[in-house]
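Sharing a structure, written as structure tokens. Questions coming.
Excluded from the complex is one protein chain; the other protein chains are retained at their positions.
Each chain gets a letter, A, B, C, D and E, in the order it is written, and its residues are counted from 1.
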């Protein structure tokens, strides 16, 4: 059939959401110290690579169709998307892929500066398969939490228009769990060298995230009226959250910071995600201010509780995801005069549904992430060695440095690999790169 | 109703135009010295935050509907966009927001490196309310300069398809006025350290601006034919302006520069803005070359006249805005064989209309900006202290530095704020951050 | 007529593809050393400027209409796009421009760090006119290689949906030829200072290229089903190619690198370009893995054969372009049960058609580029002086440096040009900037 | 007066500074350096090509001290910067003929 | 010959250079440094966490001078770099045994 406006909107939305993951790479990558920037960005990039493949093969299939015990779809039903070829459903399948990708990429911010890249490449496809796909099925694919599901039928259907629970709460919880499993960075809370190395990159990332988020929130709009409301809310909430965050900083620290502005934008975007199609523009402004302010306060929690969620995935995504999800219990506009949130005079029904959905997402993600994360950590290990952490995760995991502005850290001879390109290398080299490939031969000649 | 192609086009255009403001942040931010980069970018970012809120609350309402003396719309008619909920008009309201945002952000380039952030956060909402919204109403909302307005009726309706007067002339004039109010940077015209610190960022900004400009110029297209013409012209004019600028540099300075290429692109984009739907592709090429060359010459004016328009908002936006607006008097294509510019054998009528519209925009913006700017400057002060200018506006206004590439400018102990997070702080700390929070305790122990 | 979904899709696709060229500027610019970054980016930017003008004037006209001997369209038929004004064909003309622009920009990666900017500005319009436009006509405009053309009629029509031959093979071959004409950089294969100076920029470039590629591949989709397939394939192939490249690196070098991830993405995008509408999603994954792995191996060839294709245009664009073009002979899905590739049990007919088309594109580009390149090199010279190469091409060609992070490489007095702005300068200054403007007066006072 | 120069591991810089301050040193100058000694470099890989980075980043600490303090300061430096592995660095002492505090114009040991 | 080293405020660098040139100095070497003395650092804030940046950026100027010039050069340096506030910097003088101009191989005071 001919392209319709709806098709075009979804395809563009999908491209926008795909762009969010590199955007996230910059948002996160700018926040690490310089010697961990590439590894940080690579955790997002490889998420695109691995989830892109998983989605085509079995991921999409698990998020729809007839479910297995209302928990997930049959992974073989649409294996390889084979049965979608020649249908317009491919458009929706593409859109869905981009959500799976960014969700897992979000988690990586919690383990900046110290994760083995190999371990992460194992974690990504497993987590998407075992946590994201089931949750997406439960909420959006006709499973447990949908109107027809066991829970959704019992306590009422929770509203999660664009992924407050499925994306942000689940990723935020996973981030917390991984941060606990990997432990704190050396110098956590003490070393000033851990301040962000490139704040313009953080701002670039926030800008690309915001841009892409119009597709994230808007792509599934069912009508022009709804699309317009979503657009306005996706602009208003982060704008207000930026202001909310900056005012909080101004009062608490004396200065509104650029990092705060970027963080506030993301907090507002996360908060409006589940609510974007169901609150008024003024509601979005209010939600934005509240989420910006609360997340600004929440970033201190990790120092109090002593877990090293390096880039504040918990304080931004989990906290704002919960705020947004629960906000619907208060400020959801009635549909055709019925239902809505407490502020519109409706009962607590919606709030209950929201709380239940959030709780299930939290529980599911916490348990599953703990299992996956611990299994990896206890076998191949999830954390790089202490020496590698000092010399830098970029060097140890990727044998690269992010920048070379012409300083003198470089010298010596250059050995293009051409000669040995097809030569056999010792087997253990590729099997245990983290030890034998680490070329900083400190102490070898001493 | 279902999404139509028109809805989709406007929503995407709106997202594109919103992206322009972060693009501007990079265009400007790369041009300052390193110690002012964040503050420069923040002036754009906070414009999104504050205008985003203002627009939802009363800004949109002031740009349409029944006007007050043909000057501005009733701010309370659509307060909070409440009466638009459930209509597709929300889409247009979103599109409009993005224009208001970027207009005020444009101004900030003139006061790089020396403006108090607090003063700017006051200036933004007032200027948008008192200058942008009225002007948008007069030109596009049925006010003074429209076909039915007092002036438009008398001298003929000026063509300003996408904002040559409303956006670029008004912002350019405001930039000039603020530059005069704040005065010159220390070392203006002498200190080589004031050269741009990151030209790739300037180019990134120019690229994002260009990308977004297809939405800026095209979003309001009324037909496929018009949209196609606008698209071509929005590509051709900046392409030609880049070449025009570079040729001018090559002749004058001996070298075509990257900064010149980026600046030329923006000059061409500004020039084509009012004319994009009404000139031929070849006309767009000619307009581009002329505007690129003239703006390249205009950047020297500030040294001659001695005002410190730091990043050449006047030379690019005001000059190119005027060129584009007046160009219609010459190269506007006749509509249905009627009217058009002098080159098409029509009379000077269109030129007169264009001159009048430009003059009114200049006068309005000059007077109002002077009042607002002076009011702020005489009360809380618009300029940071001389010491803070030396240590850097990023440090004094945001307590941050843009980059940390692993140098040794950092050391000492690290005090996570967690312990004191909820502790009461002395009141004056937040009340007068520019003096008491400034932690460079030069001379304190001497 | 009213905007249709198709119009909107093409206009957005065109904007996306236009963004790819600045994306390329970052992809390439980050890979050079710091003192050549601006020149690298400028080669892409000026391609937009010059091809933008050429396209409007005569380029578009040469790619369609009645051909001259099936080789190229009449350049005067649509000169200045004059006969398109008032038609929706302007939309397609805009879309076409963006392909011409990026094709020539791609070439520049091979001559990083050593090309005269003036020579490049001559090369660009000539090459587009003499190579790109004819090839586009032959393949897409009804010429030699199309179904009705002499060759296409004889050996069958090759499939090149979005430009495997027209864009990537032709640019890759031209890159190789120019690399040979200009010769190797000083220190090629030896100097470690030639490693990439800003890998995050390379990743930004890859991200923008990928984002834009949805327009590149998708813009010409004829139906929703086709568009959906293209979208999925444009996501899946580069995702898989990134993984293919990284696995290859992991095995060969012990470490998967960020530069490899970015390069793999581009390799996958190139490979899927001709095939995007004709292979299954699983086919796209397979094609991605193969192209990623093979291109990763191909980057070593230049050291073996001793040509300095600085940024691996040959190894990525030519190799992946050929892989993608030939892949259709194997994995093309049958259309309505007919034809297809060998893997679908069809005969070798498609493979033959693909081989012939690739061979003709290679021959045409090689011969024409050699003529143009040598003509420029033998007259004005294509390569900067050895001294300028040491002091840096940014300085010699643009009198600029990319970064100024507050180091001490700067000092001395500042001479704003204002005073002399309109003063006459010695004629030779602008006539021979590369010698007289070069202000590094080494040895002058000795 | 003497100028004591120490080349130390960058991550030892904070410790060294703290120890010197505890000892009573009222000022010092730090700069970036790179070098090699017994310690050798590492390898970086770009598109399969290996680059050997031989010079490793170090911090250079310079302290102007009164003659009487030199031995102690050297001891403080050596003991705080030591890890026992190659790359620990070097400390050397140079005679200084005059020193001036720019702010006040004070000279000699009064300027330290 | 002597080596005069001056640690000065970065924004005084141009002034210092001009004054030395006027005095007749034909060459000098500048490098980046950071340090502290009586002057203390400033605070930066990231996500509410405060980082104390104790080391402040300075420019280090080194001039090789003939014995006869030393006193004058030190005076020129001190007077041009002075602002009267903490952070003004330090100047010191070190004996040099030999100097060579690489271009010509000239030695001693002829090499300056």
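Quick note on the criterion: a contact is a pair of C-beta atoms (placed from the backbone, for glycine too) under 8 Å apart; a residue touches a chain by one contact, two chains touch by 3 or more.
Predicted, not measured: the structure shown is a model, and the values here were computed from it.
Undergrad: Which of these touches the unseen chain: B:49, B:96 or B:196?
TA: B:196
Undergrad: Just one of C:32, C:369 or C:401 touches the chain that is missing; which is it?
TA: From the options C:32, C:369 or C:401, the contact with the absent chain belongs to C:401.
Undergrad: Using the document's definition of touch, tell me which of B:62, B:128 or B:296 contacts the absent chain.
TA: B:296
Undergrad: Taking the full complex into account, find the residue in B:96, B:260, B:292 or B:373 that is in contact with the omitted chain.
TA: Only one of B:96, B:260, B:292 or B:373 touches the chain omitted from view, namely B:260.
Undergrad: Using the touch rule from the top, list residues of chain C that touch the missing partner.
TA: Answer for chain C: residues 390-391, 395, 398-401, 407-418, 421, 438-446 touch the chain left out.
Undergrad: So that we can see where the missing chain sits, which residues of chain E does it touch?
TA: Within chain E, the residues that touch the unshown chain are 1, 3, 17, 26-32, 64, 94-103, 105, 111.
Undergrad: List every residue of chain B that touches the chain not included in the displayed model.
TA: Where chain B meets the chain not shown: residues 189, 192, 195-196, 249, 252-255, 257, 259-260, 263, 296, 299-300, 303, 312.
The definition used in the following text is that only the chains that are shown with their structure count from here on.
Undergrad: Which listed pair, A-E, B-E or A-D, shares over half of the residue-numbered contact pairs seen at C-D?
TA: More than half of its contact pairs match C-D, so it is A-E.
Undergrad: How many Å are there between the centre of chain D and the centre of chain E, using C-alpha atoms for each centre?
TA: From the centre of chain D to the centre of chain E is 18 Å.
Undergrad: Would you give the residues of chain B that are in contact with at least 2 other chains, written as numbers and ranges?
TA: In chain B, 5, 8, 12, 198, 204, 398-400, 403, 405-408, 410-414, 416-418, 421, 446 touch at least two other chains.
Undergrad: Identify all positions of chain D at which a residue touches two or more other chains, and write them in rising order.
TA: Correct list: 17, 30-32, 44-46, 48-53, 57, 103.
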